[in-house]
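A short worksheet on the structure shown next.
The other protein chains are all here in position, but one chain of the complex has been omitted.
Chains: A and B, in written order; residue numbering restarts at 1 for each.
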Amino acid sequence: MNNARRPSMIGDALAQVGAAGLFLFAILAAIPKSLRHFRETLRQIWFVGAMSLVIIMTCGLFVGMVLSLQLYYTLAKFGGTAALGTVVALSLFRELGPVVTALLFAGRAGTSMTAEIGLMRATDQLSAMEMMAVDPLSYVVAPRFIAGIVAMPLLACIFNALGILGAHLVGVSWLGLDNGTFWGNMTANVDVWTDLVNGVWKSTAFGAVIALIATFQGYTTPPTSEGVAYATTRTVVSSSIVVLALDFVMTAFLM
Amino acid sequence: MTQPRRSFQVGTGLFILLGFAALAYLATQTTSVANHTQGDSYALKAKFSNIGQLKQRAPVKLAGVRIGSVQSIMLDQQSLSAVVTIGIDKQYQEIPDDSAAAIFTSGLLGDQYVGIQPGGSPVMFKDGDEVILTQSSMQLEDLIGKFLVSGDSSKAPPKADADGPGTAPPAKP
Partner (left out) sequence: MNETNHPNGADPATAETDAYVQIRGLHTVLNGKVIFDGIDLDIPRGKITAIMGPSGTGKTTLLRHITGQLDADAGAIRVDGRNVPDLSRNQLFDLRERIGYLFQNSALLTDFSVFENVAFPLRQHLRLPEEIVRNIVLTRLQAVGLRGAAELMPAELSGGMARRVALARAIIRDPGLMIYDEPFVGLDPIALNQVLKLIRTLNDTLGITSILVAHEFAAVRRAADHVYLIAGGKVAAQGHPDELAERDSPWTRQFFGGEADGPVPFQYPARDYAVDLGFPAGVA
């Protein structure tokens, strides 16, 4: 069975990408109608955003702390520990914040989107909506897509803020770096637009991509428990790959 | 069902607010915006023969405390020196007019800033004054150059310098 499939694997992958692209257009077309389901969109922002806060905040704090520890060690070799704040802030805002948040988001919110929609498919809830003349694309998929786009940049900002606090905690309170140096160096070298806001754009794009992959996988899954399980795994795998690839492209062209 | 619905909306609102608060915090506290947000300031001018890597918005410090920032850097065409306009926060009015300005580097690889060394004059600076006493940026290259120059008169012949590092001791003819 594996052998029979191998020749068409690239073809399958291309077909998936194409289908996901068409699915994106279908979602975009369904967005105007989904504005009527504003409450559902809010509910989804709650589910994918607010419910991810704990993991995002904890991870943000620890990433900031370990970043501070590691960079302090490295900078000390060059006598440049004064630059700690700058280096931490730049790596968080430009790279780690959006990317790590996106990977966590794919694992926390993306999988639940896929599993939820997949189970709705498997238990005929999507068909039931169709039969009640409610378009599942505008009631189920589009609100989750919008929620992903809204929640991701906010989560990335929260991650960044906690990361900075964690770095401050380790750098200033523990390793004894001067408080003024930490902030002063940071504020002198970090630019709002090229560093912070570009990172926010990145995370918005990641949010859209993850939400697209997650809803696509859920919507097109075979209606079996095995199918839902595979779709959930595929959501994590493909969104991680796509996020990192997109990160490279966006960094090359945006920053 | 109305009850849980309401709480979703409140929770979602709080979450969005928290996200924007984080963004606002990052933007105002960790980026260059923080340097703009000082209140009113008054301007002083200072001429330097060399400002090194000094940049706009670099901090101005007195006794290590940040009291303002560099507003603009221009070249004076007549004296061919750099004219640096610095903005001092309004709250720091009592700076003697014989104070000196110097360009320092924070740490070996750190950024450069303008340091003010207070003088003893009873007259204070006011808006538009010029800081007469200035000391230019220390250039690492100059320092090394001076060190080498002072070093080679006492020790190695000038030839050794030209050979560069890493070469085996040349056979002396």
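Quick note on the criterion: contacts are C-beta pairs under 8 Å (C-beta built on N, C-alpha and C of every residue); 3 or more make two chains touch, one makes a residue touch a chain.
Remember, it's a predicted structure, so these values are computed and weren't measured experimentally.
Residue in contact with the omitted chain (choice from A:Leu22, A:Leu35, A:Ala76 or A:Ala128): A:Ala128. Subunit A residues in contact with the hidden partner, per the touch definition given at the top, are 119-120, 123-125, 127-135, 139.
As a working rule, only the chains that are shown with their structure count from here on.
Between subunit A and subunit B, the centres computed from C-alpha atoms are 37 Å apart. Subunit A contributes residues 39, 42-43, 45-46, 49-50, 53, 78-83, 85, 89, 93, 150-151, 153-155, 157-158, 160-161, 164, 180-181, 183-192, 195-196, 200 to its touches with subunit B in the complex. The part of subunit B that touches subunit A in the complex is made up of residues 5, 8-9, 11-12, 14-16, 18-20, 22-23, 25-27, 29-35, 55, 57-59, 64-66, 106-111.
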